[in-house]
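As you look at this complex, bear in mind that one protein chain is not there, while each of the others sits in place.
Read from first to last, the chains carry the letters A and B; within each, the first residue is number 1.
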Amino acid sequence: MTTADDLMIVLIAGLLSTACALLGSFLVLRRQALLPDAVSHAVLPGIVLVFLLTGERASLPTVLGATAFGVACVAGYEWLRRTRIVGSDAALALVFPALFSLGILGIGQFASGAHIDLDSAIYGDITFAPLRTMRLAGVVVPTSLVITGIATVLTVLLVALLWRPLHASTFDPEFAELGGLRGRAVGQVLLVAVAGLAVVAFDSVGAILVITFFVVPASTARLLANRVGTMLVAAVAVGWLSSLAGHRAAVAFDTSIAGTIGLTSGALFLLALLFAPRRGLLVRTLRRARS
Amino acid sequence: MIDWFLTALPLPYPDAVVVVGTAVVGFVAGALGPLAVLRRRSMFGDAMSHGTLPGVAVAFIVTGTKAPEPLLLGAALSAALAAFAMIGLERVGRMRPDAAIGTVLSISLALGIVLLTYIAGSGNSEQSGLNAYLLGQAAGMVERDIAIALLLGAVALTVVTIGFRVLRSATFDPGFSAVAGVPTWAVDAASTALLALAVVLGVRTVGAILMVALLVAPVVAARQLTTRLSGLVPLSGAIGAACGAVGGVVSGRAELPAGPVIVLLATAAAVLSVLFAPRRGVLARIRRRSRPGVATR
Partner (left out) sequence: MTGTATATPHPAALSLHEVTASYGGRTVLDNVTVRIPAGLLSAVVGPNGAGKSTLVKAALGLVPAVRGEVRLLGEPLKRVRSRVAYVPQQDTVAQDFPITAVQVVEMGRYPHRGWLRRLTPRDDELVAAAMDQVGVLDLAGQPLDELSGGQRQRVFLARALAQQADLVILDEPFTAVDARTEAALLDVLGELCRDGRSVIAVHHDLRTVRERFDHAVLLSGDVVAAGPARSVLTAENLERAYGLAPLTAGTA
């Protein structure tokens, strides 16, 4: 049985998957697949901080404030990495768990209550998204839908506007820089966008599953596509398919919606890994056996 | 014997159990951490610790109890599976390390959360403690936990001691040791297994999400203080033990999840060491640069 609430949840998850898959594809191609993990850990204390200051959880100031905090942390990490005191992987494993710890303790100490708690930080609460509503032009709509929708539209616009510099600088950074396509600046814009999207995603899927939405559909699409354009379309499709099937599975087994969506995309990844037309293990094994 | 030692400590008995238990866990994680950090595989360790979650949940569903042994066994198996999956994706699937780690980490986390949520909804009265595997818990440790930790820790440290030379050369110079007749895959397998052991031991105290910090932070702290691997392993272990013990007691008294407290302590130790270490610290370097005469001596 499908209710309007179910539809709303699938819609929110699908929109979120769309935005994450678009940016995630470029992150995977740029070998920055772990960036969303770092960013989602870093925005948590930012969200708590803004919540303490404003008492708001899903509002424009929260998104902007927490995004700024996350970007500042990642920029600080980049600086630390460049000083070469600590290896880059160790710096990643040092800085972001600590920030996440601050966020967790902050929630436990100061912010626990009706609006933000440990469970929602970890599991997300997309289940209750249809219940928290706002009035938009006289119509009552879920706040999450509005915020996720805006974030998705902005992400699509961003990717469309920056298509050439993103494409060229990911493929051949030196060529892009020389051709005046501003690869480095585009990388920074990408970081800010990922941080903003991680904050938006926190509201629906919690802090720790964010990376799933960025990386798994993109990795799946990478196995299927030979062009970036096709890859983005495939990643978005995997995202929607996972949202739909994941929601169904969550209802059937009475479990976490964000988790089942992640798990469905994981299953699609496995299918692609085995059966992808050119890069799948099956085809490659057959090709090797024949030659 | 453990009993005698615990009552000899000048602490109330429950605190004594926590101090000793978390110290042992911290020591093992700190001492084995160099296997991840020096081989530049820290995030590999992160994915392995996330990988313990599904194992814990499956073991609970199968056995229906919170007894630590089956849960730890489940955690170990699924952490090893995660490691195997990452290596497979890199070698056979031709994926970049970052994408392989990110994918495996994501999928294990999603699976773990789905299973944990399912268990929480199933109404099993035993399930309330499982959340500890997410963010860690030090309170409620019993002597049996210490015994397990001591036993597994002793096994791990014995392996490290016996294989020290091989590990050292494989860590610093993989090409050389491959030529010298030590198969790289054997060293890889051994160090992955040891890391899995450290992760599994720590996962209930520190939690799957933050466990990697207990592997990495003590090593970063100790690395600034010593240049020899034979000094690094015990020193890093000692720092891990101190952070574990203090964090365990503080979190228990303040009713906070143990993971974040221990991780913040260990990170503080790392930051202090990076800044103030006598020779390699940032401050010492700046001072040396401003007085070039001293550096040349």
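Here is the rule we go by: a residue touches a chain if its C-beta (ideal position, glycine included) is under 8 Å from a C-beta of that chain, and two chains touch if they have at least 3 such contacts.
On a predicted model such as this, the values are computed, not experimentally measured, just so you know.
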Q: Indicate each shown chain that the hidden chain touches within the full complex.
A: A
Q: May I ask which residue of A:Leu181, A:Val194 or A:Ile208 touches the chain that does not appear here?
A: A:Leu181
**Q.** Touch residues of chain A, complete complex, unshown partner
**A.** 29, 161-165, 167-168, 170-175, 177-181, 222, 225-228, 230-231, 278
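Just so it is clear, only the chains that are shown with their structure count from here on.
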Q: Provide the C-alpha centroid distance between chain A and chain B, rounded to the nearest whole angstrom.
A: 27
**Q.** Residues of chain B defined as touching chain A within the complex
**A.** 36-37, 40-43, 45-46, 89, 92-96, 98-99, 101-103, 105-107, 109-118, 121, 134-135, 209-210, 212-213, 215-217, 219-220, 256-257, 259-261, 263-264, 267, 270, 274, 282
(Q) Under the definition above, what is the set of chain A residues touching chain B in their complex? (A) 28, 31-34, 36-37, 85-87, 89-90, 92-95, 97-98, 100-102, 104-105, 108-109, 118, 122-123, 208-209, 211-212, 214-216, 219, 222, 250, 253-256, 258-263, 265-266, 269, 273, 279, 281
